[in-house]
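Showing just some of the chains, left in place.
Every chain is named by a letter (A and B) in the order it is written, and numbering of its residues begins at 1.
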Amino acid sequence: MLLGKVVGTLVSTRKDEKLEGVKLLVLQRLNVDGEPHDGYAIAVDVVGAGVEEVVMYTSGSPARQTTVTDRRPCDAVVMGIVDTWEVGGQVKYQKR
Amino acid sequence: MLLGKVVGTLVSTRKDEKLEGVKLLVLQRLNVDGEPHDGYAIAVDVVGAGVEEVVMYTSGSPARQTTVTDRRPCDAVVMGIVDTWEVGGQVKYQKR
């Protein structure tokens, strides 16, 4: 799973019928220190994530394993809002 | 999903039978600021995208999840024409 922050949204009205009704988020990828890292992703939201929230997302074929994205041409999905993570006993991120 | 601009087309007449009838586009990948970034992709078009249009595409196994590309040896598909996206409250791209 990858870490990202929701930084925006994307709108596409003319699209493959299998993508109808999904909400598309722009994510800034984060490294394990919680800092921006290595670009962006456009991902389908299945957990109701809002702008500025830190999330877990996945790319590739695992992104089709949620109920919402099953059999859809979706290559990235936000499937969790992160509460906290720690590395070496140190809290690196804590949701406020 | 990745962002790209349609910049050209590719023709291949001698190809695997499962690729018959698909339209192949050359995409310039774009970053989240809408600028050229990180090379190109050759993708199957399933939404009737034209040259200069900004699109969403996907690569890998998700690219076979549209009706057109199902069970085809296709690793990239354009599955949406982008209207707009914004980052941090700022519009980064707006279709004219």
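Criterion: contacts are C-beta pairs under 8 Å (C-beta built on N, C-alpha and C of every residue); 3 or more make two chains touch, one makes a residue touch a chain.
The model shown is predicted, which means the values in this text are computed figures rather than measured ones.
Student: Count every copy of the one sequence in the whole complex, not only the 2 placed here.
Tutor: 5
Following the convention adopted for this analysis, only the chains that are shown with their structure count from here on.
Student: So in the complex, which bits of chain A are touching chain B?
Tutor: So the residues of chain A in touch with chain B come to 7-19, 24, 26, 39-43, 60-61, 63-64, 71-76.
Student: In the complex of these two chains, what residues of chain B are touching chain A?
Tutor: 1-3, 31-32, 46-48, 56, 58-67, 69, 77, 79-89, 92
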